[in-house]
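Omission of a single protein chain aside, the complex is shown with its protein chains in their original locations.
Letters are used for the chains, namely A, B and C, taken in the order the chains are written, and counting of residues starts over at 1 for each.
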Amino acid sequence: SAAAGKYTIGISNTVQGNGWREEMVCAMKAQALASGEVAKLNIAHRNTDAAGQLEDIRNLISAKVDAIVVNPADPAGIKAGLEEATKAGIVVVAVDQAVTEPSAYIISNNQEEYAYLGAKWLFQQMGGKGEVFYMRGAAGASADSDRDKGFKKALAEFPDVKVAQEVFTGWQQDQAKQQILSFLSTGTPINGIWTSGIDNVIVDALVESQAPLVPIVGADNAGFVGQLSSVKGLVGAAVTNPGSIGGAGVTLALQILDGKKPAQQTVLVQPQLWENATDEGKAKLKAAADPSLSPEWPVSISIPDWTTYTKDQIVACKGPGE
Amino acid sequence: MSHFLRRQGWVIGLLALLIVLFIATRIIQPGYGSGDFGSLARAVLPYAFAVAAQTVVVIAGGIDLSVAAMMALTSVTAASMMAGASEEYALLVVPFVLAMGLVLGALNGLLIVVTRVPDIVVTLAMLFVLQGAALLVLDAPGGAAAEWLKALISGTVPIPGLPDAIDAWLPKALLVLVVCLCVIWVPLRRSRLGLSIYAIGSSELAAFRSGVPVKRTRIIAYALSGLFAAFGGLALTMSTGIGAPIPGPYLLASVAAVVLGGVALGGGKGGLLGPIVAVFVLRLVRTDLTLLAIDPNVTAIIEGAIMVAVVMFGAFITMRGRQ
Amino acid sequence: MSTSAITPVPFGRRIKRFMADRPLVPLIILLVILVVILQILRPGIVNERWIANTIKFAIPLAILAGCQTMTMLTGGIDLSVGTVATMSAFIMATQIVSQDPAIAFLLAMMPAVLIGLVNGIGVGVFRVHPLIMTLGTSLIGTGCLQVYQRTVIASGAKIPGFLAWLGTGVTSGFPNALLLFVPLAALIVFTLARTGFGRLLYAVGDNERATRLSGVQYWQVITALYVTSSLLAGITGLLYIGLIKAPSLSLAEPLVLPSVAAAVIGGTSIFGGRGGYTGTIIGALILTVLTTLLTILQMPEGARRILFGLIVLFVTAAYLRIVEER
Partner (left out) sequence: MTTSPLLDATGVAKNYGAVAALRNASLSVLPGEVHALMGANGAGKSTLVKILTGAISANAGRILIRGEARDIRSPAAARRAGLLPVYQEPSLIPDLDVLSNLRLTGTPVEPFRAWVRELGIADLDLRDTARDIPLAVLRVLDLARALAVEPDVLLLDEMTAALPANLAEKVLEVVRRQGDAGRAVIFISHRFVEISALCDRATVLRDGETVGVVDIVPGVEEKIVELMLGTRIVKTHVAARSAAEKAAPAPARPRLAVHNLRVGTKLNDVSFDLRDGEVAGVVALEGQGQDELFAALAGSIRPSGGTIDVDGSPVKFSHPIDAIRAGIAYVPGDRSEALAMQRSVRENIALPFSAALRNWGPINMRKERATVLSAIERLQIDTRAQGEVQRLSGGNQQKVTIARWIAADARTILCFDPTRGIDVGTKQEIYKLLRELAGHGKSVLFYTSELEEVQRVCDRVIVIFGGRLVDIFPVEEADEPALMRAAYGLPRGAKADIGILAAPTASDAPSSDALGTKP
């Protein structure tokens, strides 16, 4: 299969061991394989910061790849490296988050919209008033501050909704669970919970401590999506935040390499909301649910028009030549 | 000569390893050239300062778990101060941030001396404190860096009279590193203060009885560590142009490089050169792994294995040497 | 001698000496103070449910801190416990899908034994510094886990019912996890105080040459120690996955630094030869209550972390002051 492809694509990612990012990398591999155009993937995938990502990008430049698909540690922090890559004639595509480097192409989940969509649905479910438990991501991460903007925007539209408590889960399951349990034991009444994608442990916590099941908004992680259909009395919504955006990034990079430049530098993938309050929503959730996936993996393993691999391919997580 | 060999043997071995790695890199990627070396130097910069910060306290018989958090704090402070300010203002920001590192480092030392809590615990607590402070300065990555600061580490040093082909192998980042470390370390190492730092690391009791002001020396060692960490924070801001409040992977990397560099974790032994060379080795290994397009999950295994293997090898040699 | 016996000892000094001889007392007092503060800040929070929750979360931390206590007694530290716990948990959750529970359990404990063995041989035979050795093996372990993870994505994961019962269940007010923890803790305390192995841990950490001259083979002690530590970490992983119910590749990683802090707060010397497990258990409880306290406080995340750091420092310093007064 390696002979079929002609391009070498470099990939840089700075969070390792998290289900969403693992799915993203697998989508990149699967898409590279499915496209038939890629001879080799050169993946730099580790836990590091913007400076470390600069190092990886420069190493990829040294490796003379044709395109770099990057999930930026920070939109501005890797500008210098991306600029050097473009100068070296390398196509640069940022996925998941925008970057400030103007020469780079961006295909991204709209994080602000992600938070806005879910929060707005939640506040409507709450009847436009009451207390919400606001469980953010990692303090100081740029995706978290984007989502905060969206959340605040929705909050502004519902003046009677108050934040009962704001916590940072650090996108860690155990912290989130301890926080919700501590909060529940205070007996403070709440009317809804918004989480930044750490969701199934929150439902578990509510069920285990026999607390009232208030409406919950989370992400489209396999575990949570399953719970939305199976946990009795649970009202909630999953907002899509497809990790398969990585595959879309590879597709975009290949299109550009093949001379098919998109009209704009930035392509936004708009999130969808699947709720279980209506029958229509329930049907969507049923269709999306996939108990065979790891509960941390988003169920939206493909993006129409952008990815061409099969489920088996992404789950196998094999790139060209493997 | 034998004294020199015995004392510097490990560093010489590391240098040899580095050269072997360079040759390997050239074989893997025949096009690997001066520009790529410049990239390596820039990648090394923050690690090198983190390792320098760690080395000073380890030589003094301590350990500093707050290195990475200190870098984050100084980095966000610099970036937020420079955001929207004039280019000249950065001339004030740099000394301010360095002084801040020095003072906070001294605070580390002071707390250790005054509370008599083990250094590992004090600096662990300070890790949280500094991280929190960084989040208060900037709650998300942001800020900016003055253009001249960014230019300080990009490109090469033109030396008149030398052909460009040689100039090209002298990246500014390397020069900045060498100058910053040498200006502080070389005079220190041979001074009474430097000897005192080695002395308290080697034997606190003997140092005290030799008239070394143990507490003051310990505070100074931590202050120096803070200063180097502030350099590291500035290096982060210089290379990324922003400040990020979440610390990068510099803590564990610094401890690993210190040990690889032949500085005993008990204190009193080693120098700065070894750990810096070790940083180059570790970064070059990472480059090679990327160039080879090794499965990224396997790279974690390889990096861990290299660390363990080299240290085991070192321990093995020392054991053989003793027998 | 006689003169000091006649002059009455001031009350303050007497209290201090009393506490110094019973180092657990000040720790328990501190724990109570924290709980009281919590109750004042959020009246009504201290109820049966809260206590059960706190204990549930303190137990995994306390077991990992037990690993640290034992390794710290010998002058070491085990930074691989987080990785080991995560590996066991992840392997258990993924193997249970297709395997018999007993087999899955054995498979889950295998990497624990392996990493413990490698740690022990590295530290005991090759004399690599424990910090570096365990850091290295934890990197290797994480890498292996990531490779492994890709092979099991297709089969999915499941939390075995008995682990969930153990991790989250509460029986008449008592968390079921106590069924595991109480015997385990008793075993650790007994081992440290009343067995030859425990004696050797203290002695090796105090003066290794002396133990050698007494016929102790260092590598045996150290290897046994790190294997034990890894096994405990593996068991913690299983308990923890039952508590969190979401297998991830960084599951127990966040517990590593707190486990060191719990052991230190509990009075174990990081230089070896001094300390015990009962203090560590209280240390783990203190840290867990402190985390709740800081979550409840409505303040910026940055300020919260600063406060956490300062409190850990203050507690350790105050504790040392009290205990050193002898």
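Please note the rule applied: a residue touches a chain if its C-beta (ideal position, glycine included) is under 8 Å from a C-beta of that chain, and two chains touch if they have at least 3 such contacts.
These numbers were taken from a predicted model, which means no experiment stands behind them.
Among the displayed chains, contact with the absent chain in the complete complex occurs for B, C. From the options B:25, B:75 or B:196, the residue with contact to the chain not on display is B:196. Within the whole complex, the absent chain has one touching residue among B:212, B:252, B:293 or B:315, and that is B:212. Counting the whole complex, the residues of chain C in touch with the unshown chain are 1, 4, 190, 194-197, 199-200, 202-203, 206-207, 209-217, 220, 224, 273-274, 326.
Touching the omitted chain from chain B are residues 3, 192, 195-196, 198-199, 201-203, 205-213, 268-269.
The definition used in the following text is that only the chains that are shown with their structure count from here on.
Note: centroid distance chain B to chain C, computed from Cα atoms, is 31 Å.
Touching of two or more other chains is recorded for residues 134-135, 139, 245, 295, 297, 299-300 of chain B. Residue positions of chain A with contacts to 2 or more other chains are 16, 139.
Considering their complex, residues 16, 25, 40-52, 54-56, 58-64, 73-74, 76-80, 138-142, 144-145, 322 of chain A touch chain B.
On chain C, the positions that touch chain A within their shared complex are 42, 44-45, 47, 49-50, 53, 56-57, 142, 146, 149-150, 153-157, 168, 240, 243-252, 254-255, 288, 291-292, 295-296, 298, 301-302. Touching chain C in their complex are the following residues of chain B: 111, 115-118, 120-122, 124-137, 139, 245, 252, 255-256, 259, 265, 295, 297-305, 307-308, 311-312, 315-316, 318-319.
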